[in-house]
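Of the protein chains in this complex, all but one are displayed in their positions.
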Amino acid sequence: MKFQIPIGPQHPALKEPISLRMTVEGEVIRDADLRLGYNHRGIEKLAEERTYLQNIYLTERICGICSHSHTTCFVQGVEALLEVVAPRRGQFLRYLVAELERVHSHLLWLGVAGHEAGFDSFFMYTWRDREVVMDILEMISGNRVHYAINTLGGVRRDIDEALRTKILDSLGILRARTDYYFKLGANEPSFVGRLAGVGRLSKEDALALCAVGPTARASGVAHDVRRDDPYGIYGEIPFEVCTADSCDVLGRTVVRIKELGQSYNIIEYLLRNLPDGPVAVKAPRRAKPGEVVSRDEAPRGENIHYIKANGSDKPERLKVRAPTLANYAATLARLKNGFIADIPLIFAAIDPCICCAERTVELIDGRSGRPTVVRWSDLRRRAARRAGRVSKKRNVECPL
Amino acid sequence: MSALKTLLYVFVYPGLVFMFVYSTFCEWFDRKVYARLQNRMGPTHTGRWGLLQPVADFFKLMAKEDIVPEKADKTMFTLLPIFGLAVVATAMLLLPVWHFNPAAGGFNSFSGDIIVLLYLLSLPTIIFFLAAWSSTNVFSTVGGTRVLTMFFGYEVPLFLAVLSPALLAGSWRLAEIARFFQAKPVLLLVNLPGFIVAVICVQAKLERTPFDIPHAETEIVGGTFTEFSGKKLAFFRLMTDVEMVVSSGLLATVFLGGFPGGLVLGFLQFIVKTLFVIFLLSLLRAATSRIRVDQVVSFAWGYLAPLAVVQLFFVILLKGFVL
Partner (left out) sequence: MRIAGFVPELLRHLFKKPATVDYPFRKLEVPKDFRGTPFLHPETCIVCRACERDCPAEAIEIVEVNAAEKRFKMTIHNDRCVHCAQCVDSCPTDAMEMDDKFEISAFSRWDLKEEWEYVRAVVKPKPAAPAPQAAPAAPVSPSPVKPSESET
């Protein structure tokens, strides 16, 4: 017997609205469909009406977890347009926060993976230890989630010697705990039984479906923007790109835990070699006409911002390609012929940030293939028509 | 006078009031231990140390709106929670704590009561399945099939594990089994593998992690209980709590030597031993992750059932050659 199970737009496994429609046969998924657009906020359009400086805080709010990645990507692009270069100390601090953010994001993901697999103790312990890095971030920037540390031409706050020592001390705790979670995650039979062999994505598929970030690296694709196209000061920092060959959810977990170790090394390197000097330079408000593509390696994968300047103090166009969007195709392919029980794990394995990936929707006519523009008034009329139709029928069965 | 006594038995002790108080206390204990194992606080503010939290939850749910889905089988949907609570309450009467005259039998202690108790503990599973099926929600339906699939996995090992001490004691009466082991406490060690198997099976019966598959919230929302709300959900939750007390009481009787020592001491033993079993259940819940339903069946038949059979053979050999 085949029937359809709606996962979302409201579902306990999803923290943000997205709709996955699963056609299942017993416990086995036969078909998967994905619907986006529940969380479209019009950020790209809004960015066109804000100055570059204001847009830093706007891009920060694209995502709540990798907020710094988006601002870094945006600021890098705008700095190229404005022709300013951040001073070295500023750059060190910027990428220090970026790596701390990667640590917090990966620890968060570990907890989420534990929760999706029903391993709530793991979730509680990883999130408890994540507070260490959250506290560091709060001390550096003054806030836990939206650090707002980037500005045009550098960073906004400096760290003092006491904080530097404190971060270096905290790294010891984090290293020990991460090693413990690595041992635990790889040894707890019920947890490994849930992760191993689930959601296989071969190397060829990962390349063909354009997977990015830890998802691709777990399939053996050693792709990391920090190494392949070094931005900022990453060219001089020694680190390894972590990969795994098991191609499953366990591999993605292993890659993330290994990356945590690499991030600790990078943080230590940055703090030990922190140069003196100013943290920011003055940046002009207007950019010369031009365009720029900026990339950075967010915790979830490659993040791309495209900025077009027209000579004013506002961008003419901002386009954001968040890493989650690149991973959707690979996820859908992996859901087929899996179990219902694996849906949250496979979906969570890409560390989805749904509102990151909600961009402009273009409606394309199925017959002619031409894009159509839907006006606000059209949408309202449609909604009114639909509401009117529904209210007349009683006991209406809502199609899934 | 005897009518008053019977009424007292049914409503106060060991009847409904005691059942309600002790099962909510056990839920509090489970939640508190689970939270402390995870370095959290657990219930804190309702009553002293949050002791009244499960009671508050119960009454809050009782006051909530009770929604019956239009397509559901209304009779079944309404009756099943009450029926389930009645079943586990009956099962609770069979525990050999409140036999004030152990030598004489009675309605709550007779030869074969271990079988009746096991049967009454199987009924909640069927009730969960029927409740899920009659609520006609896709998530409930998946949850209901998972309940039954799991049932085929853990039920046989549980029976085998619980029956081996009975075989050793040569009796089908809980009070006599307990008395046999009180006389020869060394023989309790023989049943250790059976105890492990039984604890794991009881965990599966109570649908707690790693076996909370029928209502795995990240997969199928509320699973079995998706459509239940208000009073019905409160009854189901109370039913699960009582089931936990009954099954831990059963394990304490057959594997931990029962509750000797008369009214007061026996009652204290009952509290301590059931809380010990519940602590083991909480520890198991905290230390594992949820497994898949196919893994439950293969685990139950691959490890639990063989272990229970080995235990049974060992008991038979022991009884035949040594005792």
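Going in written order, the chains are labelled A and B, and every chain counts its residues from 1.
Methods note: a contact is a pair of C-beta atoms (placed from the backbone, for glycine too) under 8 Å apart; a residue touches a chain by one contact, two chains touch by 3 or more.
In this text, all values refer to a predicted model and were calculated from it rather than measured experimentally.
Shown chains touched by the hidden one, complex as a whole: A, B.
Annotation: of A:G172, A:P189 or A:P275, A:P189 touches the absent chain (contact as defined above). Looking at B:A286, B:A300 or B:V315, the residue that reaches the missing chain in the full complex is B:A286.
In the complete complex, the hidden chain is touched by one of A:T23, A:N39 or A:Q54, namely A:Q54. Set against the missing chain, the residues A:E16, A:D31, A:E48 or A:E138 yield one that touches it, A:E138.
Listed for chain A, the residues touching the missing chain in the whole complex are 50-51, 53-58, 60-61, 121-122, 125, 128, 131, 135, 138-139, 141-143, 146, 148, 151-158, 180, 183-184, 187-189, 192, 278-285.
Interface with the hidden chain, as seen from chain B, comprises residues 33, 35-41, 44, 283, 286-288.
Note that in this section only the chains that are shown with their structure count from here on.
Each chain gets one centre point, the mean of its Cα atoms, and the points for chain A and chain B are 44 Å apart. Chain B contributes residues 37-40, 70, 138-139, 141-142, 145-146, 209-210, 212-213, 216-221, 286-295 to its touches with chain A in the complex. Put simply, chain A touches chain B in their complex at residues 3-6, 11-13, 24, 26-27, 114-122, 124-125, 128, 188, 190-191, 193-194, 339-344, 395.
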